[in-house]
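The complex appears here without one of its protein chains, the remainder shown in place.
In order of appearance the chains are A, B, C, D and E, and numbering begins at 1 in each one.
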Amino acid sequence: MRRLEQKKLLTIITARELEKKIIETARRRGVGGYTVVQASGAGASGIQSGMLDIDSNILIYIILSEQRLIPLLDDLEGMMARGHRLKAIVSDISILPRKPPAATSV
Amino acid sequence: MRRLEQKKLLTIITARELEKKIIETARRRGVGGYTVVQASGAGASGIQSGMLDIDSNILIYIILSEQRLIPLLDDLEGMMARGHRLKAIVSDISILPRKPPAATSV
Amino acid sequence: MRRLEQKKLLTIITARELEKKIIETARRRGVGGYTVVQASGAGASGIQSGMLDIDSNILIYIILSEQRLIPLLDDLEGMMARGHRLKAIVSDISILPRKPPAATSV
Amino acid sequence: MSGLSNLLIPAVLFFALGFLARILRSDLRFPPDLAKLLSIYLLVSIGIHGGYELGRADILTGMHAVFWAIVLGLTLPVIGYFLLVASRKVDTLNAAAIAAHYGSVSAGTFLTAIAYLQSAGVQYESYPLIMLAVMESPAIIIGLLLASWSRRRLGIVREGTEDDSHHPSVLREAFTNGSVMLLIGSMIIGAIASPKSVEAIKPFVSDIFMGMLCLFLLEMGLEAARRIEDFRRVGLALASFGVLMPVGSSFIGAVIGHYALGFGVGGTTLVAVLAASASYIAVPPAMRLAVPEANPSLYLTLSLGITFPFNVVIGIPLYHRIATWFVGS
Amino acid sequence: MSGLSNLLIPAVLFFALGFLARILRSDLRFPPDLAKLLSIYLLVSIGIHGGYELGRADILTGMHAVFWAIVLGLTLPVIGYFLLVASRKVDTLNAAAIAAHYGSVSAGTFLTAIAYLQSAGVQYESYPLIMLAVMESPAIIIGLLLASWSRRRLGIVREGTEDDSHHPSVLREAFTNGSVMLLIGSMIIGAIASPKSVEAIKPFVSDIFMGMLCLFLLEMGLEAARRIEDFRRVGLALASFGVLMPVGSSFIGAVIGHYALGFGVGGTTLVAVLAASASYIAVPPAMRLAVPEANPSLYLTLSLGITFPFNVVIGIPLYHRIATWFVGS
Partner (left out) sequence: MSGLSNLLIPAVLFFALGFLARILRSDLRFPPDLAKLLSIYLLVSIGIHGGYELGRADILTGMHAVFWAIVLGLTLPVIGYFLLVASRKVDTLNAAAIAAHYGSVSAGTFLTAIAYLQSAGVQYESYPLIMLAVMESPAIIIGLLLASWSRRRLGIVREGTEDDSHHPSVLREAFTNGSVMLLIGSMIIGAIASPKSVEAIKPFVSDIFMGMLCLFLLEMGLEAARRIEDFRRVGLALASFGVLMPVGSSFIGAVIGHYALGFGVGGTTLVAVLAASASYIAVPPAMRLAVPEANPSLYLTLSLGITFPFNVVIGIPLYHRIATWFVGS
């Protein structure tokens, strides 16, 4: 389907406290947008019931181009190296390109 | 794994107000089901904190066949052309086929 | 990108009542972690508005290796055969490998 | 008190408002957690309240109430099951799942009945509250037995290890069900806490109670109307079961309330309401786990979409009449 | 009562606290459902309250109030539209979407005004409450008409079938909007429910009302401050519209309140507040559906980030002055 753009979807699973930090990092790498979903879960660091703020997880979805993905993954790797717990998942997606209508030229 | 069916997963990210509209569109295209998740996020049209109804985002997941996907994407493109803000993401998935048990023949 | 591990992402869409059951099954199959998101939706068994506990859906995300995936899919197929309503979606992902820092050797 | 003036209780009016909002396809929707918050509040409040009084009530009558509650919970599903199978509208597994709901109870209906009696100035015993707590669960066991019995007759063989319906967890969950624990727990707390300290939480559990009940019924109205939309899935024959079963059960309940337990009009009405009401809290999750072959939209539409609205609007005043008639005679 | 002492109402102080918390980038955040819960509670409470009094009020004056509410709702957006187009800062479609917000109302502003009048010991009529309920919607229709008119002038042709703005659903939703139904429904319930049963919910709708309003304004403070951050998107010219439009409208409102409806200082103040306040509940979703070309962050920043805070902190005492001046003269 020629009209679809090939992009990467980066899905980050982590604790809510890291939301701000990760989004700032992504912005610095020129990412235009993101989507966040509340989640709960469990892993090596125990249960994250989501009942208290202190153990709520989030899923951060970032649609981006491969060029932007690489440096962002470096940043995330750096955070993980410093002990932050996060999962960074990359998958291939195709997306409908945005064609803004004439009228919204504000 | 032969037992898995090849399908498409269409993920739509948009504002909650469009939920009804998009689901009706999908139904018209013969989609059998969908899954909706509350989200927040940010993009060209600013932050969608999810704190007020007026700026809550949703993720709509639709598992469907490629034949159904094409016309639905046309509809979504039409909505975007009229200025609606949404992201339509397509990815390839495999899914366990449903084998309904004998007993539920109601 | 050599540093990324190739893994499978298993996404299960089902009713909240099955959460415990499915997670126990996954644990028995040696799965280390999972992420759960609250959702609503509709399908063959009607609307799951998420308004009452009795019809809330969940999405369970499980990152795992193909070896672990196969037997887990068998279990899920067994549950579906007994009439449980769930969608099991498999997709290919790449993930940043975890490098635990020295200090957390507790 | 006439059925009409019953409609003039805010609680019932808010139920109607929610129902109407949904019918008019209004975008009025309750956040899921708010529904949860309201039912937690209602269970705790009614529990504290009742427990406080029961702590000062007659233990023997209490035992009797518990006994008859179990009897109701075990017999009603069996009756329902055979009616459903006779109707030929659903297979035996769906019949088992649906029947279980009618042996259990609905706290929302019970609370509306209390609001009704209060605004009608009718006195009522506190024992039916224990019955409310007790009746949530036994019906589930019968439901499971009916289901596995049907399975045997259908010749459905299941891999023993994996058969959920014999899975002890389902039974345990029937008794450790969140709302059951919340209700019983609060009753015990209300009974054993120092009266002085219970006084301190009275404003919370009493003063704002009616208002919270109104919000709860508003939400239930939305929910019920949404269920009604699945009506076609159910069909007229099955829908009529959702009306006739409670009316029939209410008679059995009234007989037990008056003759077996010797309650007055108020208490007898409440036992009739317990018998007539269908569960939508404890039973559906248990059935989804243990009788997965049954279609959830069938039993949810019946208990939430048909029986609950019928009981709230028409049933309660009717059962009150029945009780008056029994006690009068 | 001076503007300063207005700042000493807890409701306003909590708004400031929320605003400050956000400016200091505190991690204080309200769960989305809590915001929803609070507005549901406030609408129900104010509805029951007002409905109870209106059920005992003069029907003719009520009709008058409704009539003038509609007049306000239909004229203010047109004025706003031409001011915006004249300003040359936004295209006509954004102008239409923004203008619609100023013809509608903000329940939060209205309730803060009531808290202000109460702590100032000023009496007020109950009729403005009906106007609050009525004014949520008409502005939306004008907004849609202005939008499709602009589209024609811009020569934007749309596939008829798919054109949302003529889609009846948008109009229906303008009237079946959740908060409108909740408010009107509660008013009717307050009016028709038996006084005895209304008494039973008074503690819920009255005693804890001010506290709930405080939490609501705390949350609105967070929200408003977040919007202010989008200020640069809006620009000074547009921002000044967010201040001048309400002040201008308040005069029109005060004239109608005093001369057309003959209200006292309290009632006149409330009508001025209704005219001055901009919607952030009913209108934004309608505009997002029907005028998708307009940028949501423009109208949300204006109504939530600029007009709402201005009205709560400076506007209300100012409109009170204006009303006193009109009524005095």
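Please note the rule applied: a residue touches a chain if its C-beta (ideal position, glycine included) is under 8 Å from a C-beta of that chain, and two chains touch if they have at least 3 such contacts.
This one's a predicted model, so the numbers in the text were calculated from it and none came from an experiment.
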{"item": "Chain not shown: contacting residue from D:Ala193, D:Val247 or D:Ile314", "value": "D:Ala193"}
{"item": "Candidate in contact with the missing chain, chosen from D:Ile48, D:Leu144, D:Met220 or D:Ile256", "value": "D:Ile48"}
{"item": "Contact partner of the left-out chain, one of D:Gly62, D:Gly185 or D:Gly248", "value": "D:Gly185"}
{"item": "Residue ranges of chain D at the interface with the undisplayed chain", "value": "31-33, 36-37, 40-41, 44, 48, 172-173, 176-179, 181-182, 185-186, 188-189, 192-194, 196-198, 200-201, 203-205, 207-208, 285"}
{"item": "For chain A, the residues touching the chain missing from this view", "value": "15, 17-18, 21, 38, 45-47, 49-56, 78-79, 82-85"}
{"item": "Chain E residues that touch the omitted chain in the full complex", "value": "5, 8-10, 13-14, 17, 20-21, 24-34, 37, 115, 118-119, 203, 207-208, 210-212, 214-215, 218"}
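FYI, only the chains that are shown with their structure count from here on.
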{"item": "Far-end chain from chain A, centres as C-alpha averages", "value": "D"}
{"item": "Self-contact between copies chain B and chain C, residue sets same or different by half", "value": "different"}
{"item": "Rounded Å distance between chain B and chain D, as computed from the means of their C-alpha atoms", "value": "36"}
{"item": "Distance between chain centroids, defined by C-alpha means - chain C, chain E (Å)", "value": "45"}
{"item": "Approximate Å spacing (C-alpha centroids) for the pair chain B, chain C", "value": "19"}
{"item": "Contacts with 2+ other chains: residues of chain D", "value": "29-30, 32, 292-295"}
{"item": "Residues within chain A bordering two or more other chains", "value": "37-38, 91, 101, 103-104"}
